Structure formats: structure tokens, C-alpha cells
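One protein chain is absent from this view; the other protein chains keep their places.
And then chain A:
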Amino acid sequence: MSKLGTRTFTLLQTVTSVGLSALAWAVTGVRPIWNGSQPSNRQRIYFANHASHGDFILLSACLSEKQRARTHAVAAADYWGKSRLRRFIAQDMLSSVLIHRQWTDEAQNPISIMLSVLDEGHSLIIFPEGTRNMTDQPLLPFRSGLYNLSMARPGVELIPCWIENMSRVLPKGQFVPVPLLCRVVFGAPIAIAPGEERRAFLDRARQTLLALNPRPPTHDAEKWNPVFRKTSCDQNSIEPKERRAQRAGDRAGSGIRHDAPIHDAPRHDVPRDD
């Protein structure tokens, strides 16, 4: 953990950060959607869904240069610390905070490491699923870190961030990104309610994040039908074929589909000439 305590951006980190943000824009045209929170210099923990190495780059690209210099992604030491090259990329270029997912030594306690970064006044980007989500579920259950951090530092805002499409741009195991449009939806901050249980809070945080998805991942043709949106967020990962067939039958009579709620909200009344 030699990098702790030296949290001003080096030249390499500044160049990397500007370069990657420009690249993220060129490939994905990334746009932040502030839906419940606003850009701010307040100390924050951004928590997001995770399916790709590009996730944190996309999220950082939505922050201002000033915020970016004070915001660090939390990454797994057992992956990013594996070789000198990975460690160089993670720490010296991306200035991320490496934590051990399996730890025994108290010096490796992930919560203390993250708290020490917060105590320097910096913000964090964390992926509470704990790993890249490779399942058909939109979001895995959350690990406890989010709860522990917020209990220890209740003054830090927790901002849910839904990262769209990045799993298609750069899936796990691929290194060349496909250019697709991406958005990052920043939701309203959440906090632990008085007396709220760990599991209850984590589930609520997860639901809050899921609710930000502007295009819920049901069968394409059905995804605008609110009847089906509920089921899409459920835990049942793989839907039986019969049920999907039944849904396809249902939707024939389902009438008008709805526009993307967040995507188009400010422009609903704008005339179109298409």
C-alpha cells in the first residue's frame, strides 16, 4: 500500500485520465444523466454496476477534471496486483485503490484501506457486486462494504450510478472495444435509515441502482411494458423458454410502449420532424 498518502495526481495520472476520458467519449459518446443528483465537489462514494474493465473509465469520464483527480476506483488486489504491469496500470496510471477480497492480515482490511482514503477527503468509486457480473441477471447481490463504509463515515454521500451498455462495448475477456453509445445515470443519494439492518440496506441500495436503468433488460420488444419491468429485476436469472413465449404472446395486446423515461424526459414535448 505504498501509494496511500500520496493522493495528488502525478503527471502520468493526469495524462492517462485525460486520454482515457477522450477515448471513452470517442468510442461511446458517453453522456452523464444527472437524475436526482448534480455534479458537485462534495465527498462522495459512487457505487455502480460492474461488468467490464471499462466501467470505471466511463464513470470517471463523466466527472470534471477536478473531481476526477480526487476520485479513486476501488479495485481487487488479487487481480490488479498480480503482475508488475497490472499493478503499474492500476496504481501509477489509474490511481486506483487496491484491496484484497480475501484477507487475513489486519493490515489488508479493505474497509480500513478505503476509510483511510476517505479520511484524506477523497471520493471513491466502488462496485458493490464485488466482481464483474457475467450472469444474465442485471445486478448481483451487494457485498457489505457499502454498508460498513457508510456506517463509519455517514457524512459521505452515497451516489448510485447505472452504467449502461459497457458490458457490450468491452465484455469480459475482450480487449478491443466495440463502439456503442453509453450513458451513466447518476441517481439521488441514499443513506442508511436509523436502525436499518445491513441486509435491508444493501437490498435497498441494489434496488435503487436497478431502478436507474433506462432500458431494463427484458426481451427487447417487451422492455417498454411496465408490467414486465418488475420481473426483469427479480433474482430469477434465467427465464424458462415457455414463460418468454407466453410473454411474447401477451405483448401482442399490450398496446402502446413507453418512451425511455430518463433518456427523453427533458424533451418529451419537443416537436419532431422525422
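Criterion: a residue touches a chain if its C-beta (ideal position, glycine included) is under 8 Å from a C-beta of that chain, and two chains touch if they have at least 3 such contacts; residues count from 1.
Just so it is clear, contacts and distances are computed from a predicted model.
Trainee: Quick one: find the hidden chain's UniProt protein name among "Phosphatidate cytidylyltransferase", "nitrile hydratase", "Nitrate reductase subunit beta" or "ABC transporter permease".
Mentor: "Phosphatidate cytidylyltransferase"
Trainee: Any idea which of A:Ala69, A:Ile89 or A:Leu180 touches the chain not displayed?
Mentor: A:Leu180
Trainee: For the full complex, which residue in A:Gly81, A:Gly130 or A:Pro171 touches the chain that was left out?
Mentor: Final answer for the missing-chain contact: A:Pro171.
Trainee: Over the whole complex, note the residues of chain A touching the chain we left out.
Mentor: Chain A touches the missing chain through residues 29, 31, 165, 167-168, 171, 174, 176, 178-181, 215, 220-221, 223-224, 257-260, 263-264, 267-274.
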